[in-house]
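Data block below; observations after.
Every protein chain but one is kept in place in this view of the complex.
Chain naming follows the written order as A, B and C, and within any one chain the residues start at number 1.
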Amino acid sequence: MLLIILLGLITSCLLVPLGKYFRSGRSVFLSLLPAGLFAYFASHLSHIGAGNIIYESNKWVPSLGINLDFRLDGLSLLFSLLITGIGTLIFIYASSYLKGHQYLDRFYGYLCLFMSAMLGVVLSDNILLLFTFWELTSISSFFLIGFNNDSTVSRKSALTALGVTGLGGFFLLAGMIMIGEIAGTYTIRELVTSTAIIREHQLYPVVLGLVFMGAFTKSAQFPFHFWLPGAMKAPTPVSAYLHSATMVKAGIFLLARFTPILGGTPEWSYTLMIVGGITMLYAGVHSLFRTDLKGVLAYSTIAVLGVLTFLIGLGTKEALIAASTFIIAHALYKASLFLVTGIIDHQTGTRELTQLSGLRKVLFPVFIAGTLAALSSAGLPLSFGFIGKDLIYEATLAAGPQLAVLLTIVAVSANIGLVAAGFMAGIKPFIGNLPAQLEKVKMPSAAIWLPPLVLGILGFVLGSLPGIVGDYIISPTVQVLSVEAVEFKLKIWHGFNTVLLLSATTIIAGTIVYFFNKPAISKTVFLERFNRYTPHYFFEMSWGAFKRFSSWYTDFMHNGYLRSYLIRIIVFAEILLVYELIRGGPIHIDYSKLIPISIHEGVNVLILLGALYLTVTTTSRLTAVVGTSIIGYAICLMFVFYSAPDLAITQFTIDTLTVVLFVFVLFNLPSFLVIPNSNKSIIVRDGLVAGSFGIILSLTAIKVLQVPTEKGISEFYGEFAYSLARGKNVVNIVLVDFRGFDTMFEIVVLSISALGVYSLIKLKLKTSEKE
Amino acid sequence: MIDNQIIATVLVHLFTALIQLVLPRKTVEQMILSIAGCLIGFLLSVNLFIKILDGGILTMNAANWEAPFGIVFVADLFSVTMVLLTSVAALAVSIFSAVGVGRARMLYGYFPIFHFLIMGLNGAFLTGDIFNLYVWFEVVIISSFVLLTLGGRKAQLEGAVKYMAMNILASTFFLTGIGILYGITGTLNMADLALKIPLIEDQNIVNLTAIFFLIGFGIKSAVFPLYFWLPSSYHTPPSAVAAVFGGLLTKLGLYALFRFFTLLFVPNEFLKIVFLTIGVTTILTGAFGALIKTNIRRMLSYLIVCHIGFVIGGLGLYNKMALVGAVFYMIHDIMVKTNLFLIAGLIRQLRGTMNMGKLGGIYAEYPKISLLIAVVLFSLVGIPPLSGFWPKLFLLESALFNHSYFYAASIILGSFITLFVIAKLWSEVFWKDASLDEMVVDNFKALKPGRKTLMVLPIAILACASLFIGLNAEFIIQVTDRIANEMIDTTPYTRAVLGK
Amino acid sequence: MKSVILQSASRYLLPILLLFSVFLLLRGHYYPGGGFVGGLVAAIAFVLHSLAFGTAETMKMLQFTPLSIIPVGLIIAAISMLLPVFFGLPVMTGLWIEQPIPVVGLVGSALFFDIGVYLVVIGVVLTILFTISLETH
Partner (left out) sequence: MELLLVVLIGALYASGVYLILRRSMVRLLLGIILLGNGTNILIFLLGTITKGKPPVMAADMSVFTDIYADPIPQALILTAIVISFGLTSFAIVLLKRVYALLGTDDLDTLNTPQEEDV
């Protein structure tokens, strides 16, 4: 299975060097890849249909427990077949739809990458591996949404989509890590056996929240749904493939996968039912107000995703059967509707419902495809959509006495919206009179109208023979999702019962809504008045506020004033040091250890302090420099007192040279420090900060003085200076022998600074010169 | 044990620089020498790395004085890994410099100083003596001053003044710390210190000393609230220089922090809280800054800050898993950040600016280079299975396991903002049409094919390194796992150095 | 700055200080002094000369740029550091000629190292000061 997944990835890599051969109509041959994969998965139908699960495991990162573990069970087979099957049609369709596009090869590259990633998601048996592929789907979606990269709107939509799904992804990751931590494994196979531990853990609600964030953002649930309509900026094949049939269902897939692990608790059920319910009603209503064909379809997709979330939340056997069936039904008719929309857009140049009518006269096969898809979406008997809808009602009716009525009402009303939306997208553009400007519309090539037609017909074929799907796919899928054994048959006809009544009501009401709800620009305008109350607006506003805060914060912290940086560093150090000093308690001084003061030492220190005062307070640059040099010489004298002749000579010469250097440089600087620096409060503040720093250092020094010193190493030096290092001046021996390495690189430092000074003075690049 | 091989990775750069100093006007020869030197350095460090990986810790007593009396060089897995990464980065940058740095700068000692800088880094990673470490730090600091100011543009000088002031302050803290440590233990050898520090009666002084090092190295590693020098200066020098800075300089500070706070001072509860707080605030500060900057290099500077927070937080958690994550993150970060600054240089070569508003159209014009860059960008973001993902996994796991939810949340926020700004960068720089009102200056087209290769090759080398790290995560994890073990149990280190 | 007294003083001071600096360098192993101090004193001698006669004059007298001494000194120091490696010893190990030489005493690699330090210090100090003073005047 690893190879199966990697095939797409390899193809996409090969397209980088070989892309130029696939920019023409030849690209249609690339559809052999998904077709082959479809055949591969189809060949497993009977085996998996019998309730078997195929496992495969390869080592990858065992230290983290992330291995290339894959499983092929009913659920993954269902999705794999959708991904590769619809993929094949999309690949064929796109070769014609984007014919002559200069980046057609890149498009296929991303599409292959996406297909790989999506297969990876559904086949993974390890949740972190699943996450890996999950992120890859987000990334490939980003590239596909932004495929028309010169359009600003495309780029913005791509960024929004990546932002929303990316953020959800990080939450999901955190959730998965917590699951792994609680259960001690990342393998789904093993997780299923530790359900009880996870559900009873105190962090279970947090885990649930994090996983839901991932699923909801990906599957466009309210209030994160807003990226999906934006994602319709992608070329239509992408909308059909990623944003209705497969990728957005990854969230649903995730919920389904986690049903046996996390599901079944009240938290799980109610959250999903509420969120799913809100999503389907909200999006169902919205879809009726749209006049852009893709807009209608986007919102109806969101509504369907809501329905699916709702069903998984319901979690009964009936609900799970309904969800599995509905996933297939929706994928078939929605992909078909998208493709039809794409053809209309491609041939007429518009997707505005208000401008489209009568197209059946020029695009007859497309009209058939659209009608079949619309009818399936409406749930007409004999269509697969009918079976899906039936099962939904069955599930809601079986939900328990208190809930059944409410849930059924919600489901029916959402479905009414879906029926109307399906008619609007699949039938409306084709009926009525053909406007004059559309008379010249030509039939496209077969590669472009066959795929939707195939999907439309398939909807009715499967609808007439539901047993195939039911036995081979749905039943193993539900087997995976629910714990106890499930026995059921998908049937066309359930007899005259409540469910049939509800179905009929839905279709009739949907048709009525369709007839009374004429698409008009005024409605879109009406809807725009509520823009300020949508989640999208709310997120935009918060993001804007977040950016403004970031801007303010960054400018506040990094304000350009060196002294404010330095004072923060010093104050931070002071806080930590004072904390430790206070923790250390009072300081005791052992006076007996100290050396007595002699007069000349005292005088020297006094001179030093005087020079220090002068340096700090003077306003003349020269005086300040002179003050510093006096300090240097006084220190030099101190070294003489305390038996450091080498230091004394070095300090003396270095001090002299520094002064000479300063004088050279100050030569052409004004002699007074004219910068206004006299703000009293600042001086007091700096004085306090500096003073406390000095006090802290003094206290630290006193504390350290109380610690008895070890002299092992310096005694070693004294002992062996002559016998081993052949010298009598130990300081020099230390410098050139014991610690000669320090000296070696110290002269390197000196050399670098000389080179630096040289280049600093001599090299003056103009701004026009290159880096 | 006499093993001069340890120091060979340092000496090769010293002698490369010295030969280049003798040939001051011969820029072509310098260029070739530089690449050759880096290549030899790379081979030596690979050899050393394999040796340490297969065997154990190696030491070298400089001047043949037994530790703790002389200066000792210690090659344990941590230091050798850092040396290896440095040499990879150095190789890439030296190749890039051949085209990316103008001849004027080469005439004034660009290459020798670059090699001194690399030498300083390697020396700092390998030394086992705190004062010697100070000397290496100074080598690094002074070379970076010179490289930062080389060219003397206004922005460069402005950045350099701030960089200088704060880095010298860092050295002051560091040196003060050394003075105190010598005062209380009478030794400068790290292994010896590791044995003597726990025996000191008044541990309060030890904690006090630790803070001096914390501040000193904290400034070097650009953590909140000590990071200011980084965004003030990293956008100013040539991109080749910025690449070394961005990839390696802050990592030196981090290396020192990890070395000191695992070997000498094991963080107590207070220090753990300090590190964690620093980690969280650093991540946030970097993320906020990166979000609003529109100049590529300014944005990258803030991203460096943000990601240093990840690493510091790992030190704050101070358990094996977190340390593995932190070290892994450093490994990943060195490769990617170096590369990103080189990429910024390439973009500037392609378009003559680094302002995202004025950039565009690279994807249409140079699709293959764009894809190469995309790999690097998404490695930085940590899209699985690329290199940034794994360490984040460790850190997140450790954070959640230890109930450090603030840290975990900030990792998520930091990662998200990284994702967002990188996607924005891609969309602005690569996707957007080249703006028409601006005259696009493409200095890249005019280059000869060989010179074009010299610019793209280093980026490809580093991208391959990132890919290797990402796809071969198991190997890196095994290495970092051993490093983390060495950090937690320091007896092998002290035994190797002191022989007891 | 070019006073006559300073000029005539520095004319005598230069050789004396240089001699003294060499003295400091050589005896550093036994008494206070050494490469650093020696190099600094020598540099001060030249600086004094340049203060008296002007930097251009001093440069003319030197006949080579101070910048070029730096690599020479560095190479001497680096080689004396590297030499023990060829004898199978760690870097920087002291090597000694067992026969003492008059005035200097025992000669070893440490002395060459010190000479390297001496030259580098002279080169560095003169480069820094002369570059600036040539720029300023």
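Convention: a contact is a pair of C-beta atoms (placed from the backbone, for glycine too) under 8 Å apart; a residue touches a chain by one contact, two chains touch by 3 or more.
As the structure is a prediction and not an experimental result, all values here were calculated from the model.
One chain is not displayed; in the complete assembly it touches the shown chains A, B, C.
For the chain missing from the display, the contacting residue among B:Glu138, B:Asp333, B:Glu428 or B:Glu486 is B:Glu138, taking the whole complex into account.
Residues 30-32, 36, 121, 124, 128, 132 are the ones on subunit C that touch the missing chain.
Taking the whole complex into account, subunit B touches the unshown chain at residues 131, 134-135, 138, 141-142, 145-146, 149, 152, 154-155, 157-158, 160-162, 164-165, 168-169, 172, 175-176, 178-180, 182-184, 188, 235, 293-295, 298, 348, 352-355. By the touch definition given at the top, subunit A reaches the unshown chain through residues 560-563, 566-567, 570, 589, 594-598, 601-602, 605, 608-609, 612, 615-616, 621, 624-625, 628, 631-632, 635, 638-639, 641-647, 650-651, 654, 657-658, 661-662, 665-666, 668-669, 673, 675, 677, 686-687, 689-691, 693-695, 697-698, 701-702, 704-705, 709, 711, 713-714, 717-719, 721-723, 728-731, 733-735, 739, 742-743, 746, 749-750, 752-754, 756-757, 760-761, 767.
Heads up, the rule we're going with is that only the chains that are shown with their structure count from here on.
Separating the CA-averaged centres of subunit A and subunit B is a span of 26 Å. Centre-to-centre separation of subunit A and subunit C, using mean CA positions: 62 Å.
Averaging Cα coordinates per chain places subunit B and subunit C 36 Å apart.
Residues of subunit A found to touch two or more other chains are 737, 740-741, 748, 753, 755, 758, 762.
Contacts with at least two other chains are made by residues 70-71, 74, 78, 91-92, 94 of subunit C. Residues of subunit A that touch subunit B in their complex: 16, 59-64, 106, 128, 131-132, 135-136, 139, 142, 146, 149-150, 152, 155, 158-159, 162-163, 166-167, 170-171, 173-174, 177-178, 180-181, 546-547, 549-551, 553-554, 557-558, 560, 562, 565-566, 568-569, 572-573, 576-577, 579-581, 583-585, 697, 700, 703-707, 709-714, 716-717, 737-742, 745-746, 748-749, 752-753, 755-756, 758-760, 762-765, 767, 769-771. Those residues of subunit A lying in contact with subunit C across their complex are 645-646, 649-650, 653-654, 656-657, 660-661, 664-665, 667-668, 725-729, 731-733, 735-737, 740-741, 743-744, 747-748, 750-751, 753-755, 757-758, 761-762.
Across the complex, subunit B meets subunit A through its residues 14, 62-63, 65, 68-71, 100-102, 104-105, 107-109, 112-113, 116, 119-120, 123, 131-132, 135-136, 138-139, 142-143, 145-146, 149-153, 161-162, 165-166, 169, 173, 176, 180, 183-188, 196, 200-202, 204-205, 207-208, 211, 214-215, 219, 225-226, 228-229, 231-232, 238-239, 270, 274, 285, 287-289, 291-293, 302, 345, 348, 363-364, 367-368, 371, 378, 383-385, 389-390, 393-394, 396-397, 400-401, 408, 412, 415-416, 419-420, 423-424, 427, 430-433, 443, 473-474, 477-478, 481.
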